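Worksheet: one structure, shown below.
Note that this complex is displayed minus one protein chain, with the remaining chains in position.
Each chain carries a letter (A, B and C) given by its place in the written order, and its residues are counted from 1.
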């Protein structure tokens, strides 16, 4: 789960990390009022849950009184990577000398939280990682110790030479780690972290992502969620035990297991087709799931054929078959269906499907090819 | 640092551990009113910072209306191990089936927090430890894991057979550990923990001691401190960098280092004398300390002679000597003084003392014997 | 021989009274796995499918001598269940539970290292040494005893691969589903080494996914330490960037962790990579000659 920059900075503030003075605005009028209050210059920043706002023209510096309504008007309603800008942040312009990057995330290799810091802040950190990997300092945090004062100091010494900044940094990094742990984050970033004219560290931007598996214990974070329509569909699916991601093709897919689902999409592409969705019906054998899954697939009007690829482990094939029969009975399915069923109770499952006169193939490859054929 | 039973139970309550309904009272009138409110029977309990209240007659069950003022009157003002009872607890009488002991403390051997549990609650746990050590279950808590749910359950299964009690117990034990860690405790005890008629666990009594070294970060706990006059003297001494404990003899002692101070007392006793105090002037070499120490010793009117035993490590002998000269200049010392000085800068120190015409001996044993002699 | 589980495995099922736990306890027992006990707090003294149930792992280990444990408890209790098994001296823990918070696993790992406990999962289908022991939710009937060691980040895709192998008469020494979570137990490197050291294993199949750099690291490890032939497959070749594909692991962001990069890394060190699952049997036959 992602949240907006202003929400991340509100959390930072609660932990006493200094952030820019700023106001969230939904209209041009609000933006003008905010700029009046904060004083010029201000930065107008699109608040969308997508990266690369700057490149897309979603961040502008307003120097004059006229700039504010003009820029706010331009950015509000703008489309950035499929997200419509519905709110903007009016942030006080700050004079600063240097820009740093600091961030926390999970490191799969050390199986720990890792702190990343770079004096090359202000740009996409992925680009720094590619062009100049040595410019990113990485510190693995021992899970038993957490962010100790000495580690925080060590990081700060790696970034700053002025001891006054080192002290501020060490304090800030410890707070940032506490935020990460307290909120079950998967990513916490400040980019850029700047040194103001007064010699103070300040978070100019903020980013936080969260572990979806931990939201059950993070109700305050979950309350910040603003899913898009596509995401709402995905969330709705998730509540039904399904993982659904809409894609652009015409072959609807119903598969059990993420890996097999991915391999199914790969196979469809390999044989020249275009999948309409990723849909993992997961590891249980509830007939209702198949009905929900079929409804979900057919809600996409691009779907011209449905390919069902089930390999039974925890999911029993007979349950899938039974669910399918019930589903087809309840929903009017006007597109052809290709079914491939193997694994636990596959015999019983195939038996059931045969009775219902559904087209059955033996292998994944056959299923994909058949689906592509039926699509034409 | 110790706190009263009612204070410990207030902390328990804050962590949602069930405790008896009870009221702290300072007068008989308050006690009667409290009993009226709670309903009979009530238990009248002396609140003093000493163990063995029950044996001393400081805990009584009041069954009738008349019992309450009588017992409250008797207990208020009572002396228990040198402590005057200034407040009593009027606690609602509770019917219960079994009594358990649970407690947390520091285990020096495993260098961890240890959880102790016994189904032989209600009595002094030290006696259980002596008579039936197997009746006490001990669980070392991994500092990195803390009190995990599974460990709390394991402890609860060791005490209870009813799963409903196991669940209550596991929950309670986790809370108790959190209290221990959050407050820098050195001891947290519930004795007895009982099962009420309704099948609920309830803390009938509570005890908490705290790590003096951690009080600097436990202001809420420190605020509960109620030192006796002797302890105030000790605290005052501590603030001056001295550790002072008043004893009953007549030989005032000024020593640097706790071990050497103890050995000095031992030596005085060994040669037939009685020390008036334990006084460790600690590991620094500030002349003011010697003055403070001398004042402290002489504030005890039983002191007939002062024995100074300094072995210089971090404490420099010349500083001690200089402090002594200044002290003797400022304070009218009417009792004889025996001085023994060795270690860092002892030559310089002895030089200074010689000039001031102070009696000097060479060894600890000589000093002790000389002091005893001067005492007669 | 085989790796990790075999006829000496004495299995405990944590969460045995739950829906999945009881179902698969029965399935594993039916397969021939030595399921010696189950754990379910408050249900101690009862039985499930003839398997005795205990209140704590410690009691179960004491009574049964269990050396392996499989975990079916709900996700928010899984970390505690893993720790309980480790503390009780279980040497190998398989965590099936799906949806375990990542930071729970981060906190568990140092303790397992300290106790020397091996973990597989969470969010994994378990493992099987055909005809010896099935410890997981895999469909036993599709496996065939033989000489191919298999490891995979995906569940059903593993079955698909095994099905292809078995259909072609190629048996398996041990098949391990390592799960797709960001922080998990045994991974490619450890398993590659175990297969390398296992005399029964003649060739290795590695099934990867997009996301992370575990496959790239595996490729490097193979070059440095593995002399047995390895064949690979990477799922997610067609996945659009930035989309999360069910497994926490399977997410591509800004040009790292793509299938293309992983395939390149394997091919660079001489590991053959199947384009589609059905190519695996042929590749295995080639390398085993």
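Criterion: a contact is a pair of C-beta atoms (placed from the backbone, for glycine too) under 8 Å apart; a residue touches a chain by one contact, two chains touch by 3 or more.
Just so we're clear, the structure is a prediction, and the values are computed from it rather than from any experiment.
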item	value
Listed residues B:206, B:275, B:323 or B:349, member touching the removed chain	B:275
Residue in contact with the excluded chain [from A:39, A:57, A:77 or A:149]	A:149
Contact residue for the chain not shown (choose from B:84, B:164 or B:365)	B:365
On chain A, residues whose C-beta touches the chain left out of the figure	142, 144-145, 148-151, 153-154, 157, 163, 166-167
Chain B, residues in touch with the chain not shown (by the definition above)	106, 108-109, 111-113, 124, 126, 130, 142-144, 181, 184, 186, 211, 213-214, 216-217, 243, 245, 247, 255-263, 265-270, 275, 278, 280, 283-284, 311-314, 342-344, 363-365
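Keep in mind that, in the parts below, only the chains that are shown with their structure count from here on.
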item	value
Inter-chain centre distance, chain A versus chain C - centres from mean C-alpha coordinates, in Å	27
Centre-to-centre distance between chain C and chain B (centres being mean Cα positions), rounded to whole Å	55
Shared interface positions of chain A, touching two or more other chains	144
For chain C, residues that touch 2 or more chains besides their own	110
